[in-house]
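With one protein chain removed, the remaining protein chains of the complex are shown where they sit.
By letter and in written order, the chains are A, B and C; residue numbering begins at 1 in each of them.
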Amino acid sequence: MDLEYQLIIPEFVMAGLAVVVIAAALMFRQVDQKWFGYFTAAGLAVIAIVTAVAYWNTNDDFGTVLAVDHFTVLFRVFFLGIAFFTVMAAVQFAGDRLKNHAEFYGLIVFATLGMMLLAASRELLTAYLSLELLSFSFYILVGFNKLNPFSNEGSLKYMLLGAFSSALMLYGISLIYGVTGTTTYSAIGPDVVEGTRNIADQLASFAGGSGGVDPDATRPGLLIGLVLITAGLGFKVSAVPFHQWTPDAYQGAPLPITAFLSAGGKAAAFAFFLRLFSEAFLPAAAEWVWFVGILAAVTMIVGNLMALQQTNFKRLMAYSSISQVGYLLVGIVALNAADIGQSQDAASALVLHLIGYVTTNIAVFAAIIAFYNRTGRDDIIDLRGLAERQPFLAFSIAAALFSLAGMPLFAGFATKFIIFQAAFNNGFLWLGAIGVTVSFVSLYYYLMVIKQMYLYEPEGSDRARFHVSRPLAGALVVLVAGVLFIGLYPTPLFDVIHSSTEGLFEQAAALSASVVGN
Amino acid sequence: MPALEHILVVNAILFAIGAMGVLTRRNAVLILLSVELMLNAVSLNMVAFAVYGHVDFGNITGIVFAFFIIVIAAAEVALALGIVVRTFRNRATANVDEVNLLKW
Amino acid sequence: MVLSEFAGVSMPDWLDAILRIIFIVALMTIMAFALIYGERKILARFQARVGPTRTGPIGTLQSIADALKLITKEDVRPITADRWAFELAPYMAFVPVFLVFVPMPFTETWFIRDLNLGLLFVFAVLGLNIVGVVMAAWGSDNKYALLGGVRAAAQAISYEIPMLLIVVAVVMVAAGRLAVDGDASAAGSINSIVGDQTTTPYILLQPLGFFIFIIGMLAELHRPPFDMPIAESEVVGGYFVEYSGMRWGLFFLAEYTALFLLVVLASSLFLGGWNWPFGADVGLGLQIVLTLVKTTVMIVLVIGSRALFPRLRIDQLMSFSWKVLLPFAIVQVIANGIILSYGGADWVVGIVSFGLLVALGGLVYYIMRRKQGEGARTVQTTPATPRVITAPEVTPVEAGGD
Partner (left out) sequence: MEDGVTATQVVFWILAVVMLVSAIGVITAGNIVYAALFFIAALAGVAGIYLILTVEFIALVQLLIYGSAVVILILFALMLTRARERPQALFGRSRPLGIAAALGLMAALIGGIVATTWTTPESSSAIQPVGLQTIGDAIFTIWIVPFIIVGVLLSIALDGAIMLASPDEDDN
């Protein structure tokens, strides 16, 4: 079997980068640790640029397991960017508060590698293993501050629940495999159509014992598999009934890792979600749309309501990110449209919102990291008077929070608008309505933070102005500019995304054509 | 050979027992053991599907999948025990709800 | 196969199975008695003594006398011990070893079953032995037992890895050679590996493998110089310190049987087992003789190492496995892969492996020299533990039997 290894060179280079960083730290013990961070960041930037240039026009498969198409390349560059900004934001933090720096950066790179592979997978075994690669890196990274009991605890809970959710998802995968006989997305698609034809009727007839249906097509196992996969994925993206680990892991993790977890972890899980549900399960959309819809609604509502009562900034961001997951799930629900074009619009809207949300979130966290480097505190009340002590940080946080709340001019508005529009267009009025309503609720808690920064005087012994280290400030400027840019002029980004999601729907388009043909 | 449905039902029971362990136990090591039971049920499921449904088509996906699940489970145990040992060094307990600085 | 052929009659399956089990148990017991007697005699020679002489002609019945004493001895369980773990542990340690007999080829046709995955089977099943050890250690509720058990577990997992990798390397070579005859998939079966060594014993192709296998074998069996888990001067006998009577005897039987089995395995993998190494076709009788001679030579080697080498420290033992043996085993596997996939000849494999062995020796020598140079002289010059010289408790059997 001939495999075109040149397609996955970036992944190999990533693994090489991580190994080099870890090995270099063993060899050069005298070097200032921050250089490992800058070296990693430089490596990530180079890989990102080279990948973007060299692979953009690729549309190929690596064996049966990976697809290297526009979608993959877009997400490769996206994840590399996330990792780059995380590392830039982490350098000073890690130098001050962590040990084993090289392993810290190495694990960030490995986690990014897992994300890249996850976005590229078009086969369940590969996807599962990539997801585990990603999760394992995060389990370690969350517990990285190993003398801090909060960090241990977050890591322990995250790990145990993560393993449990993996088991649920795997059971679902096994049922899907049992029904369809394959784990390749594109091959699942047609079988799913076979398998779910009239599942509702079949279930009804099974319950009624009438037995009047064709036994060859009686496959509720498929439905259970779908539910379990969604539940497992719900854990990974922290959708609501499965969100318990999120606040703990977020609060326990070192701050840069909280940023990385909320941005990268979520983006990767959604890339997987999107590819799986559009390439493999779209033909069965009528079966899963109701429970994903309920998941989305509950997630939006509970996430926002829980966020209202938080006092710790990390926990606030945890619940905020949960509510954002709700909005993203609306995008998944909206995949179920009358025609393929509308589905693709929904997918593009989802990716756009993902990019906007991630940019914003990293901006918030970069600013909070800068604040934490100075003060070592992360409760909301500690932000008091930040506008006087460090106006730029206060402005960045305010801008990013406005964006998360979905205020016009900022990224959040444009992207949320498009995603809700997709939901409205595809007939999910109620979801869109819930989303818009809870967005107003979210404005309240974001404003509380902004109020602390702008309306109160600084408190405590340390009221002096302070400086932000230059690399971190630079990264922050870029991120805030990105938030404003996406908010004001999302069209070019949307076009790029739209061209990348095209490949996801080839299968579904072919299938629907054949159905129409019949 | 036993019927496929019988194997699947046995696996489902094993899986549910594991889930019950995860939901009722509070010691980290015991939760981990329960998760391992669930993973065993899954790999058994995979092998059963591969053997009954698809081997004759040359499809051994399920067997390969089971192999990888076993490997992952081992790695998971190693890592989880590292974390447990770490927690124990800091807190002298391995019970997840005694580890309660954060709300569980 | 073996028994029905041997007796020249056909018999029902269940009878065949029962006879095989009886055969194994008998062989196991006899081998253990012989080994214990041989060990005591050989060690005595190393120490300028004569060993057992009183029971039977030149002491040959000593082991049987010991066994009788063990059986009649009171079986004591400490009051704080965990009942189930304590009482089941000897069986958990014993049964896996018993199962390892299944794929062992004593001659071309004498084996219980020629498993296609025989090598994997041996290691998978033998690994379970350690569960019994840990159960005993935990169940005894004794500090020294627990220490011994933890040491045994650490040692077992550490040395199993290089050993397994080396077996993989051997299987790669075997598969390459068997593929010429058209059946590479038989390379997992021990008997076909032995069958392939008609002209070249694999020790010539994988000298590094032989070395690592012997080291790993000594460690797996807790034989000196790797006997930290049962070192009397450190942990007063280790994990079975609280055992007495027949339960203790079971641990002992398991240990000696494992020694015998691993020696048979080593001679099958590297010395050609029942095969005459220089190209002659051998009949059944000669095969038995060859197996016996090869195993005896290796047993003398193993027992001799007990008398000749000082005991390591536990940290030295662990670093040796992880920092020296494991990297070399990995390099060996990679080297074999590269050479074989590019169609290299057998002698290339052998020379590379030999080169690696020399490099390993050089590395160990260099480390020891550097340690001495750094002033860690005390570590290196600590005399061989007094145990080896005086050896009043050479085998616990003797200690009990006197």
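The working rule: a contact is a pair of C-beta atoms (placed from the backbone, for glycine too) under 8 Å apart; a residue touches a chain by one contact, two chains touch by 3 or more.
What you see is a predicted model, and the numbers here were worked out from it, not measured in a lab.
In the full assembly, the chain not pictured is in contact with A, B, C, by the touch criterion defined above. If you put the hidden chain back, the residue from A:Ile140, A:Ala422, A:Ile486 or A:Leu511 that touches it is A:Ile140.
When the omitted chain is restored, the residue from C:Met135, C:Ile214 or C:Ile314 that touches it is C:Met135. Taking the complete complex into account, A:Pro220 is the one of A:Gly95, A:Pro149, A:Pro190 or A:Pro220 that touches the chain left out. Residues 82, 84-85, 115-117, 120-121, 123-125, 127-128, 130-131, 134-135, 138, 146, 149-150, 153-154, 156-157, 160, 184-185, 188 of chain C touch the missing chain (whole complex, contact as defined above). Seen from chain A, the chain kept out of the figure touches residues 1, 3, 8, 15, 22, 62-66, 99-100, 103, 107, 110, 113-114, 117, 125-126, 129-130, 132-133, 136-137, 139-140, 143, 146-147, 155, 171, 175, 178-179, 181, 202-203, 206, 215-224. By the touch definition given at the top, chain B reaches the unshown chain through residues 1-10, 12-27, 29-30, 32-34, 36-37, 40, 43-44, 47-48, 50-56, 60, 63-64, 66-68, 70-79, 81-86, 88-89, 92-95, 97.
The criterion applied here is as follows: only the chains that are shown with their structure count from here on.
Taken pairwise by the contact criterion, the protein chains fit none of the simple patterns, being neither a path, a ring, a star nor fully connected. Comparing chain C-alpha centroids with the centroid of the full set of protein C-alpha atoms picks out B as the closest. Distances between chain centres, each the mean of the C-alpha atoms, put C farthest from chain A. In this assembly, the C-alpha centroid of chain A lies 52 Å from the C-alpha centroid of chain C. Distance between chain B and chain C, defined via averaged C-alpha coordinates, is recorded as 33 Å.
In this assembly, the C-alpha centroid of chain A lies 25 Å from the C-alpha centroid of chain B. Under the contact definition stated at the top, not a single residue of chain C touches 2 or more other chains.
Contact residues on chain A toward chain B in their complex (touch as defined above): 125, 129, 132, 136, 139-140, 143, 146-147, 149-150, 152-157, 159-160, 163-164, 167-168, 170-171, 173-175, 177-178, 181-183, 244, 247-248, 251-252.
Those residues of chain B lying in contact with chain A across their complex are 8, 15, 18-19, 22, 28, 31-32, 35, 38-39, 41-42, 45-46, 48-49, 53-54, 57, 59, 61-62, 64-65, 68-69, 72, 75-76, 79-80, 83-84, 86-87, 90-91, 96, 99-104.
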